[in-house]
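Mind looking over this structure? Questions follow.
Complex shown without one protein chain; remaining protein chains in place.
Labels A and B are assigned to the chains in the order they are written; within every chain, residues are numbered from 1.
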Amino acid sequence: MSMPISGVTSTVGQPGPDPGAGPAAGQARAGTQGLARIGRAVRRNRKAAVGAVLLGIFILVAIFPGVIAKDSPSLDNYKPRLGVSTAHLLGTTAYGQDMWAQLVWGTRNVLIIALVVGLAATAIAVLIGVAAAYLGGAADGSLSVLTDVLLVIPLFPLLIVIAGYAHGGGTLVLILVITLTGWSYTARQLRAQALSLRRRDFLEAARVRGERQIYIIVMEVIPTMTSLIVASFLTNALYAVLFASSLQFIGLGDPNTQSWGTMLYWAQNNAALQTGQPLWAIAPGACIATLGAAFALLNYAFDEIGNPALRPVRRTRVKRAG
Amino acid sequence: MTDPAPEPLLRTEKLSRHFKIGGALSRRTLHAVDDATLAIRPREIVALAGESGSGKSTMARLLAKIYKPTSGEIYFGERPLSSIRSRKDLLRYRGEVPMVFQDPFASINPVFRASHGILRALTLHRPELSRAERHAEALRALSAVGLSPAADIMQRYPHELSGGQRQRIGFAQALSLRPKLILADEPVSMLDVSIRIGLLNLMANLRDQQGVSVLYITHDIASARYVADRLIVMYAGHIVETGPVEDVLASPRHPYTQLLISAVPDPRVELNISAETDKGEPPRVIDPTPGCRFRWRCPLAIDECEQVTPELRQLLPGHQAACHVAVASEPIRAFG
Partner (left out) sequence: MSSVRADADSHPAGSATTVGPMLTVNDLSVAYEMDRGAVAAVDRVSFELYPGEFLGIVGESGCGKSTLLFAIAQLLNPPAVVTGGNVVFKGVNMVGLTDKQLMAVRWRDLSVVMQSAMNALNPVKSIGAQLKDAMRAHGVTSADEIAKRSAEVLRMVSIDPVHLKSYPHQLSGGMRQRSMIAMALLFTPDLVIMDEPTSALDVVAQRSLMVQIKKLQAELGFAIIFVTHDMSLVSHFSERLMVMYAGQVAEWGATRQVFDNPRHPYSAGLLEAFPSIRGKRVPLTGIPGSPPDLSQPQQGCWFAPRCPKVMPVCTEVNPDLYSVQDVQVRCLLYGGPAGGTAPADAAAPAEEMSTGD
């Protein structure tokens, strides 16, 4: 974990009690590293807890949609434009499909896009960002130009153009397109952090020990960047949710897939808001916003976990003096 | 150590390292180290002392082969370092001349356990060892530097250890390679005062019991005196004085050495405030002109100091100084 080592060396600003001093025999937290520590930190941080719970709910819904929604989403022999009722929790669409089922089954598509794009875009960003920082010179120059160009191009028009060419090839095309246009933002952040780590003594120590460059990058640098890498993943996932839904909304995804974005597309085509079927647009919109918020909350929380200076100031339980 | 017989372990000949500074269009160079000639013998601790900007850290990195020399040569035994080309040879050199870093909180990777560095070093440099043997060697190295219980320490994470313990791990890492010379770059400057002595004693111990030489780089003359056999003083990229530590400190021949000695706070000695004349101006190492680089601060500067860069010359057995005004018969008296 790239937890800052606070308090021990003379740092500017707030001094702190010295956690490193005194071996505190017996206190060695055997093996609590990485994920376990993240887990504990998530539980303790309010934003992280809320975000994690929300995300967890969506994941469960995506895995077990049949349990939550009894109907098939494509089944369209219900009476169209029904209102909210116990049989149809959100009513039916203009085509006679159960909206609740569509919403529930649509979760899977959105989450898959979010997670796959998140992972793929982050992987590319780590590769390019860290390599650029490490290789320096001409390699860094060209990689940075590539990153910056992609960053500067207005992404949405670019996405539209590309998706238009791909002719609604479905989810896979969406994933590809969003990944290839979306990695550049986090690549810059990762490069910046890798650059700042470059001069750290332990990397020089590794070099003097005789380690190869590639080993240093993969085994010594990247593990200390886990916090930022996780944050990049969350950023990319959030970005994917929003952009994928937007592309589907304007019809560039396959309109026959079950997804929140395609629900919005059909709702718009049928002027849902004007014809007294607001839920058709509001429900998927709210889900998109909520999933986005879940990722965003987790992202803020990770910033706070990684950097204690950002943590909110709580009322202290220590008795104050008058 | 006035015995002239031992062959030097490591020596440099007119070693220089310059850095280009300013933007791509600038032609200015920073002369971090210029024409440095020094030697380190087996089983001795040599202190390399100087203020920041003197070139001592650059020197360490040149000897560790982190930087390539701009000119001059470094010889390890008979072999010039510039002839080291293959990875195998480089690895062998790194195993004989490892380095210990200054900042105990930044020189160990925080995400791995304390044993990580030692085990990696053993894997790289002593590949013939099995996993169990590596583990045993690591335990041995940790015990040799006074960390116990070694098995417990191996399992801890760096943030669970104190600064002193982390520095000892740095030494253990170096020791596990069975080196001839350890380059220690200000190993105690960032530690609490009461802990420094322990590490200085450790270095002396390594010399006496393990037969390892140490190049101890520091800005603290008092600790240099405590632990070193010989002292090399650097100023503005030049070596200005070298000799047995007691001789140099008791009767310095270079004005800068005298200034350094007089500036060391010693609670047991009365201070004479009115004798303050030096302002501590930083040395000029960017595109320097010929001549002594100390001349602007030196009360004894003569015309020659302006024009001719002084070379190190032998004034007494084993004791050299680079100063036009220095004489063999008595110590320099430039300040106070």
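Here, a contact is a pair of C-beta atoms (placed from the backbone, for glycine too) under 8 Å apart; a residue touches a chain by one contact, two chains touch by 3 or more.
This structure is a prediction, so every number in the text was calculated from the model and none was measured.
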In the whole complex, of B:R225, B:H238, B:R253 or B:H319, the residue touching the missing chain would be B:R225
Out of B:A136, B:V264, B:I286 or B:V308, only one touches the absent chain, namely B:V264
Using the touch definition from the top, which of B:S26, B:S83, B:S130 or B:S194 touches the missing chain? B:S194
For the chain left off this view, which of B:S162, B:S176, B:S213 or B:T242 is in contact with it? B:S162
Interface with the undisplayed chain - residues on chain B: 51-52, 162-165, 192-198, 200-201, 219-223, 225-226, 246, 249, 259-261, 263-271, 273, 276, 278-282
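We adopt the following convention: only the chains that are shown with their structure count from here on.
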The chain A residues in contact with chain B across the complex are 1-3, 5, 8-9, 19-24, 27-30, 33-34, 200-202, 204-211, 220, 223-224, 226
Touching residues on chain B, where the partner in the complex is chain A: 64, 66, 90-91, 94-95, 98-99, 101-103, 105-112, 117, 120-121, 124-125, 152, 155-163, 165, 170, 173, 190
